[in-house]
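Note that this complex is displayed minus one protein chain, with the remaining chains in position.
Chain IDs A and B follow the sequence of writing; residue 1 opens each chain.
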Amino acid sequence: MTKAFRPDVDAPEWKGGYAPYDILKEGTIALVVVALLTIALALIFSSPDEHAVTIKSWSNATPVDFAQTALSELNGTSGTAQYGAPYNTASEGQKLGPLALAKWAGARIPVNTVRDFVIDPLRALPDQPPLTQGLATWRSASDATRTNWVAHYTKAASQMTYANGQVVVSTTNAGPVPLFINDLTMMARSGALDQALVTQHGFYTTDYTKPLLFLSDGSYLKNLAQKDHLLGTQWGMMNETGSYPGQAWLWLYTFWYQVTPFSTSANADVQVWGLMMLLSVILLFVPFIPGLRSIPRKSRVYRLIWREHYRNL
Amino acid sequence: MTTEIDRQWTTRLRRRAEGKLPPEKLLPDTQPSYVSSWIYVFGVTTMAALCMVIATGCVLAIFGPQWWHTSSVGHFVNSLHLWAVEIFFFAMVIHLWGKFFMASWRGGRTLTWMTGVVTFLASIAAGFTGYASQSNFDSQWITTQAKDGINASGAGSFFNVLNLGQMLMWHIVLLPLVAVLLTVLHVLMVRVKGVVPPFSDETTEVAR
Partner (left out) sequence: MHWFNTVGALINLDHPGHFLHWHFIEVSVANAVVMIVMVATFVVALLAPFPGRRSRKENR
């Protein structure tokens, strides 16, 4: 018994003619054309390479933004401090409906912003008696005392200024916190913090998780990105620094971030991710999906592609 | 009667391969006459661009990840790499559109379609890890943004986009391996099944 012919699934057997075709020649021509085109485009347009931002360049350009970010790492209000998995357990993280995917995967890349971004780097500074004293005071203080110091400093820090090489915040009862913020800012401006953040696990590293998280907690990096139209709200995912074309193939991924409900959702990242996974699976299974798989036949674009064939029938 | 040689794994594999893909199918010298449109050149163009991407990537690998920041020759090779990637995606997407409108999954070619789609997705991942491995402002911004999407999916606990070493290894070892293997598989499937024939056209048949 033969099954009925399904035009969107089955293909008719070809009983027509064949024409000479040199597959190797075609491949060679394609390679030569693409090579020449690549060389031409590279010569004409070059490629972008904007220098990386350093914590040194950030804290020298905008010392107050740096010091405020350092404070946010200490008082637990920074993006990283409140992130949740994979860095800590400070929040549930984003959820896809009932699914807390990030939380389930766990905090496998632990980052403690107080210890990793403030206290440990300061401890690496040698021969600074006041700082050594301040760190000792901090270590012996109770959690409640520390919280109290940080709270007092935070309250006054809205009036923070930077003058004569010092972070200036008029506060009392803040314990060693003013010293920490000031010394960390000095350390950052010297370039030493860049090093301290990457070398916490020894001399060699290829892991920039900590300095990148610290950088992205400030507003300096974001302001630079905004100038280049790289923000998520600017369709930035598909844009590139300068006037170069970017990852234009991400247009659909970045599109969802611009429209409701995603543009206003606290779970936009995981929702858009989930949606794109779903759409990718749909693309993968197009041959099995009734309706979708009929679009080619019904759109009749194929009449253009095979117009000679149909003309000769 | 089957001999010991007939039963060997090696013999069986060879015979199976010969049956599925005889030399005249693997390297054909003719094509069905309906294969007559410029739309057919974008598959081979994609492969040619992939060759350029890999070749220029190998030159960048020879001199190491810092080279292109400090050498004008290195920067030029980086430009070649970038533009080869742009051509690669350009050609691959047009190839995808073309194959969609030909419904090229028909006639037992479903796996050819599916390997193509997976190659496309793997290429996007390869492109992304490349952008993440640039070690410049672009990669700083891209990784600190992309981490939120990847972390939210749970994958971030294992695939840390802020870890340059990990991203570089995915970019120059794992994902190229996946992309090339899938491409080879995809092309072999095309050779086994041949290019999809046109829709049979009842209206024309009747009119004749």
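Keep in mind that, in the parts below, contacts are C-beta pairs under 8 Å (C-beta built on N, C-alpha and C of every residue); 3 or more make two chains touch, one makes a residue touch a chain.
Predicted model only: the values in this text are computed from it and were never measured.
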Touching residue (missing chain; options A:17, A:165 or A:261): A:17
Contact with the hidden chain (one of B:11, B:33 or B:200): B:33
For subunit B, the residues touching the chain missing from this view: 30, 33, 35-39, 41-42, 72-73, 75-76, 79, 86, 90, 93-94, 97-98
Where the unshown chain meets subunit A, residue by residue: 16-20, 43-46, 48, 227-229, 234-235, 238-240, 242-246, 248, 251, 258-259, 301, 304-305, 308, 312
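Methods note: only the chains that are shown with their structure count from here on.
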Distance between the centres, which are taken as Cα means, of subunit B and subunit A, whole angstrom: 25
Residue ranges of subunit B touching subunit A (in the complex, touch as defined): 27-37, 39, 41, 44-45, 47-49, 51-52, 56, 68-69, 75-76, 78-84, 86-87, 89, 93, 98, 100-103, 105-110, 113-114, 117-118, 121, 124, 127-128, 131, 134-141, 143-145, 148-158, 160, 162-166, 168, 194, 196-201, 204-205, 208
In the complex, subunit A residues that touch subunit B: 7-14, 16-24, 26-27, 30-31, 33-35, 37-39, 41-43, 45-53, 83, 85-86, 93-94, 96, 101-102, 104-109, 205-209, 212-213, 215-216, 221, 224-225, 230, 232, 236-237, 240-241, 245, 247-250, 267, 269-270, 272-274, 280, 283-288, 293, 295-297, 299, 301-302, 305-306, 308-310, 313
